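A single structure is presented below for examination.
The other protein chains are all here in position, but one chain of the complex has been omitted.
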Amino acid sequence: MYSLHLTPEQLEIRDTVRDFAAREIKPLAEKSQRMEAVDRSPMEGVLTQAAELGLRTLSLPEDMGGAGADALTSVIVAEELAFGDPDTASILAETSRLARVLIGELMSPAQRASCLASLQKNPASQLAWASSLTGTDLGVNYHHPAPPAQMSVTATKSGNNYVLNGVSRGVANAPTAALIAVSATTDAKTKLASKSLTLLVPRGAEGMTIKTHASGRFVGSNGDITFDNCKIPADHLLGKPDAGATVLATLSRLDAVPIRQAVNLGIGRAAYEAAIAYGKLRVQGGRPIIEHQAIALKLADAAVRLETARAAIWAAAWACDHPDARSDGSQSHLPLAAIARIHTAETMYRVAKDCAECFGAMSVMRDMPLHKFVEDARRFLHADGGITEPKLALAEAIAGFRRD
Amino acid sequence: MYSLHLTPEQLEIRDTVRDFAAREIKPLAEKSQRMEAVDRSPMEGVLTQAAELGLRTLSLPEDMGGAGADALTSVIVAEELAFGDPDTASILAETSRLARVLIGELMSPAQRASCLASLQKNPASQLAWASSLTGTDLGVNYHHPAPPAQMSVTATKSGNNYVLNGVSRGVANAPTAALIAVSATTDAKTKLASKSLTLLVPRGAEGMTIKTHASGRFVGSNGDITFDNCKIPADHLLGKPDAGATVLATLSRLDAVPIRQAVNLGIGRAAYEAAIAYGKLRVQGGRPIIEHQAIALKLADAAVRLETARAAIWAAAWACDHPDARSDGSQSHLPLAAIARIHTAETMYRVAKDCAECFGAMSVMRDMPLHKFVEDARRFLHADGGITEPKLALAEAIAGFRRD
Amino acid sequence: MDFSLNETQLAWQMKARKFAAEEIAPISLARDAILDPKHTWDWDIIKKGSKLGFRTAVVSPAFGGHGIDFVTQALVMAELAKADSAISKAFSQCWKWSHLISTVCNEDQKKRFLKAFIEDDTFVLGKGITEPTAGSDNRIPIDDPKAGVRLRAERQGDHWILNGEKAFIANGGVGKLFFLDARTDSSVPIRDGVTLFLIPADTPGFRFGKQFNKAGWRFYMNAELIFENARVPHANVIGEVNGAYRKSKGDTSGGDLFGDLELAANAVGVCDCAVEQSLALARTKEQGGKLLKEQQSVQLRINRMMALTEALRALVMRAAWEHDQKVHAPTAALAMNYSTDVLQEVTELNLSNHDDASPEMAVHADKLVRDSSVWSHLAGDSVQRMRTVRRIIK
Partner (left out) sequence: MDFSLNETQLAWQMKARKFAAEEIAPISLARDAILDPKHTWDWDIIKKGSKLGFRTAVVSPAFGGHGIDFVTQALVMAELAKADSAISKAFSQCWKWSHLISTVCNEDQKKRFLKAFIEDDTFVLGKGITEPTAGSDNRIPIDDPKAGVRLRAERQGDHWILNGEKAFIANGGVGKLFFLDARTDSSVPIRDGVTLFLIPADTPGFRFGKQFNKAGWRFYMNAELIFENARVPHANVIGEVNGAYRKSKGDTSGGDLFGDLELAANAVGVCDCAVEQSLALARTKEQGGKLLKEQQSVQLRINRMMALTEALRALVMRAAWEHDQKVHAPTAALAMNYSTDVLQEVTELNLSNHDDASPEMAVHADKLVRDSSVWSHLAGDSVQRMRTVRRIIK
């Protein structure tokens, strides 16, 4: 039965994280030296505190030491963390979602024990997944059969090792990960993703170098990983030797959880709440500017956008755990993750911009938060190929076009 | 616990109404002579069929012969009906929501029996409420204490009768109602709404004339009601003599149910589905236009807007029956009905326009459906004072300004 | 750089402004309110305007017209459209095709048709391109012989026999002469298989079909043209057989240029009307004892309306001037596409300013929105926007 009630546990974790973000994260995150888009190194202290609160392993099953959170809870937590600092939120969410499938589903008992120990050892360390998948070029392939997916990293068997070569670009958490799941194709000629396997590569493996993106188009920690004859023992293989495709599919399904959209929502809310507070303080023409229609209309539009974006994100997250709502007709058959991504990206950028405008010249200063909200929201609008591709993917679903 | 599952009963009634709309309503509603915005008289046959299906008394409690539907079910039904014909949907929804409070809560047993008998006698007849409230002028009063609400109809006691005088404008269902609940002020000098009472006035009462709006800014059936020394026996009073304020408050709460938004959603969906069907048929440049990026982007935007508007409407409707979700923090403290109204009005107009554009010159023809979708959606954008006032009301809620 | 008008331009502008205010504006809302699309047309206003030269304004003085330049054309269209967009279009539609008569028709054709056009105040022109199943494929021709024009013309001695129909044809129902694209070779793409004909309204086998019932531009006629074994003399072929699409490439008459300018200039006038309505409303209508103009929401809407209107006006005037200078630039095509966005936003904002007014007060504002709706497919659909860019980007 339809209900928008959160469970007492969800309400409690939301309040806890909200409080943590306000008290521990925001004061550090909004120090002027961290506002600069160019210097956004992860805040290790905060990551450690968050790990101790269990946020790094939020989605890991309870019997493995996690909180066993469902997708809905994970987006609620991501929004709250991002309200404090979107980088911290992105880093923790990436580890948490990977922990759920890597540790919870795909690792062998031995791999699991080793991975948990490594995370335990350093609470600021994270997990990452280098998919190595190259672009889908959906623009040019819209409504045409697309060429099969390819990979930019190859894995060649050599004795008891796999040898990795190539570059995987734009890997979230690469700079901070203790362990990186690297997907690679075994067919160096065709580079087909259908011939993939996934290896667990520990930080510091010989032949692996990580180039951190100091700035650019990413929120969170991000980097390119280069493999140059990087030898990985065969027992680091994830899943059975013939299960490469299943492993890749399981990892790819993670993208349906609208975590990044929740981070963007937190950014928008931070801008909105800042504008409300400032609107009550700042006097113009003899009255606080929140009493001016011009500001009122901006804030009202922002509220509508925040509420509708949150609803889209929650619906997409909940649907990940409840496929039956689609099959019984309760929910749309369209890709809800694409809808959440398009709507959130478009609306949060407007929210951040409109709210920043309430601050006048302060809105463009790099050492003040407003500018950072706008920059961060803009990254989501243009990240990962922008929102034209998700729109085209959605249109293919609308038309009933199937590329598989 | 958060869930987007509909109940089996909700799914069943949705399917029933969807089928009814497709088979019985749409073929009549989209006959070219009914497309004209200027001739939109209610379709009596359809209204009768709908009443027999129980849609006119959808929200009336079951023990009084209704279906006892909650607010969520009522918006689901309204969307489906509006997909077939927004006028029919508006008329039925108005009666249904009024039946719930007038018959279900406010009438005396004798009044109830008489009202039910009258509805029974003519399945095409409806209920109406003439609130007589004059505008709030929220624009000029934004963030200022507003003058108290006033009414345009007065009621004077004269022996065993009340005598009504004045004009109540823009009353939904006035032209088709068997019974009209008329709210009026008893203080002819101040016209204060705080001094109101509400009388049950049967169709054809002497001194009451109804001017039907042949066209204009309304979807559904609508008219102005003029009272010229209209004598109504005192036993037609709704509620106890000193309960006028409570009755008015109970009726006013109806506006929180986003029925009109659901009707608008049905209009947008009709435009969208028409565009998809046409996009698959129409060939341009050698390919169906749905395979062109330009059309794809319009349809994707439309889908995002429909999904987010539906979510906003469902949330606002559900919240009417679940105030605890607000108090426990699960849902926003902002007025969800205003959010649904703003978002739906803005997005459905875009949906209708974008979808109509897929049809080229056909989109502006009065005897074809596309033009009607655009016109109807535009009415919702500009009806009832437009969406600037709800935005300002929302902004007051954001700022924590209370006018009471 | 000089934005001032010369005396001729000013004189035409003032003549149009006077005619618009005194003759068009008083009948505009009443014609718009007529429900039957067959009866919205008014010969009286056409005759009055024709006597003032608005129907024949662009024909060269050598042929008995006035030969006004493109800048003047834009000014006149905007002035007339400020009073009624559709009536302005009814006149300028004649300009569009009288360009063609004087430039691409041969002497015999000119003698037969141009003289009549000049002398008869009710001689109205049209051109039939679009068909029920072929619109955009005629604008961006593709290589498939099945795409585009299907109305057939077959040679029979000195005549051509035409069969098929055109849809949405402007001045259909009232026009006395139509230019018509007909397929004379269906084995090749339209680029090489279409011929342009002159079709007088009394051609045997030709008749008007359904009158289209539009939401906006009510005054302006759009009808089906139906051809059932219609007999057209070979002497009515314009240019070469199968040469219609080749010909239009080489059309240097300005007919093509004009087409882009026409809707953009008309939009300027409608925007002016919307701005004027909103300013008047803001200055006179009260809410809670204060004039609307004191509300920030109204001020912000008016700012946007005026900025869009002035930007469009400046762009249209530049496009008109470039045409007069025979500058080849995409300005007019961009202006046409862009006028859709400007006009629809401006008229919607004007309607929003009327949200709190009575439905009666909003009738005119509503008309402007409905009139603007035709821009979507005439000036601003995605096919036309892409066509503009493809010319630039290749």
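Letters A, B and C mark the chains in the order given here, with residues in each chain numbered from 1 onward.
Everything that follows uses one rule, which is that a residue touches a chain if its C-beta (ideal position, glycine included) is under 8 Å from a C-beta of that chain, and two chains touch if they have at least 3 such contacts.
Since this is a predicted model, take the numbers as computed values, not measurements.
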| item | value |
| --- | --- |
| In the full complex, displayed partners of the excluded chain | A, B, C |
| Of C:Ile118, C:Ala153 or C:Met317, the one touching the omitted chain in the full complex | C:Met317 |
| Option touching the unshown chain, where A:Lys31, A:His382 or A:Arg403 are the choices | A:His382 |
| Residues of chain B in contact with the chain not shown | 292-294, 297 |
| Touch residues of chain A, complete complex, unshown partner | 36-38, 135, 137, 139-141, 147, 213, 216-217, 283-286, 292, 294-295, 353, 356-357, 360-361, 363-367, 371, 374-375, 378, 382, 385-386, 388-389, 392 |
| Where the unshown chain meets chain C, residue by residue | 1-6, 9, 71, 279, 282-283, 293, 296, 299-300, 302-304, 306-308, 310-312, 314-315, 317-318, 320-322, 325, 330-331, 334-335, 337-338, 341, 382, 385-386, 388-390, 392-393 |
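Criterion: only the chains that are shown with their structure count from here on.
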| item | value |
| --- | --- |
| Approximate Å spacing (C-alpha centroids) for the pair chain B, chain C | 40 |
| For chain A, residues contacting two or more additional chains | 293, 297 |
| Shared interface positions of chain C, touching two or more other chains | 295, 297 |
